[in-house]
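What you see is the complex with one protein chain gone and the rest in place.
And then chain A:
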Amino acid sequence: MLKKLQAIGLCMVLTILSGCWSSRELTDMAIATALGIDKEGDRIKVTVQVINPSENAGQSFTSRTAVTTFTTTGDTLFESLRRLTTLTPRKLYLSHIRIIIFGEEYAKQGIADSLDFISRDHEMRTDFHFAIARGYGAQDIVNILTPIEKIPANKIFSTLESSQDFWAPTKVVQLDELISSMTSKGKEAVLTELLILGDLNKGSNIENVQSVPSYTSIKSSGLGVFHNEKLVGWLDENESRGFNMITDNVHDTVGVVPCGNKGNLTIEAYKNSTEMKGSIRGDTPNITVNFTAEANLADISCTIDFTKQKTIKKYEEKLAEEAKNVMKDSLEKARDLEADIFGFGELLSKSNPKKWKKIEEEWANIFVNDLNVDFKADVNIRRTGTTTQPFLDNISKKKQEE
């Protein structure tokens, strides 16, 4: 009897254990890859880029686009996202978001109100990137189709990562870093800008990916500077590189200096590191930024003799000087914008916590006027690529002989 009861009990358990409580199959989900957030009056306008599954997985593709976008407005981000269900065929699934884009106007008014939802919602992870649409609304960027990468969000994601790694004018910023630099007293946030090149209206059409040069493309080459939660200005490409050099965020970059009578010398700096030290002597805060790079010769378009150590030394110094200038420009721009994006204040608060408390309140003022920043740079040329002496020299000699 007991055995029978047990068997019946087990069978009943089986009916419950057959699946998850609130399981949702892949076919019931709309997988979001990018979010664009804009302001429309007092309300928040959200644009979501959703994967069109049949165009991304499967044997035969039709002429439909790989992604679709939906736009709606609401008083808060969450409200607008839920209102999207009136437009989308399925409920949005946010765990696969790769990038969140803020429109310029929205960023100028402050992005904090949407960050709370992003950090509170359980579907949101922390591994996506943030960017600002410069000169456009976020909606415009989210709507653009891109070649090579079928899903535009993936294109932006990998553009940001590869340009940070090989050229260094952009910075990949994730949620935890963004929030902590907004709340920290001695640091301001930066976010990468996204630009639209070409004709905006053609970008959302499938023809954009059907022609060899796309009509419209998305470019990222600079940083937006925040003061607290508000966007206050922009760093151009070089200033952004300076920023990355100061904050030790350069993985691999390129340096160019003029050489000889005419022409340029280009190096690939492949091992970069920056050490920042802060101290407060008396009442004046001091920061030393020490940048070191190891480089290879990459591209020489002038006629100089590279077999001599002297020449190498000379250009190492020139390159170091150039690096210093880039960093200085970046600092000047940050001072103009009154935003301590380098985290100098945070550095001082770690190295001299007691003295920092005294100057904490006036930090914005001190950063612009009194802070003394010393830049040091050291570039070492290690190898010359696969060749040694440039052949341009021989060509010019030949010309002279003729």
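Observations, loosely collected:
The working rule: a residue touches a chain if its C-beta (ideal position, glycine included) is under 8 Å from a C-beta of that chain, and two chains touch if they have at least 3 such contacts; residues count from 1.
Operating definition for what follows: contacts and distances are computed from a predicted model.
Per its UniProt record, the hidden chain corresponds to "Spore germination protein KB" from the list "Spore germination protein KB", "Zinc-finger", "Inner membrane protein YgaZ" or "ABC transporter permease". Per the touch definition above, the residue from A:158, A:183, A:372 or A:394 contacting the chain not shown is A:183. Although one chain is not drawn, the whole complex shows that of A:277, A:308 or A:350 it is A:350 that touches it.
In the complete assembly, the contact with the undisplayed chain comes from A:127, out of A:28, A:75, A:127 or A:361. Although one chain is hidden here, its contacts on chain A can still be listed: residues 20-22, 119, 122, 125-127, 176, 179-180, 183-184, 346-347, 349-351, 353-354.
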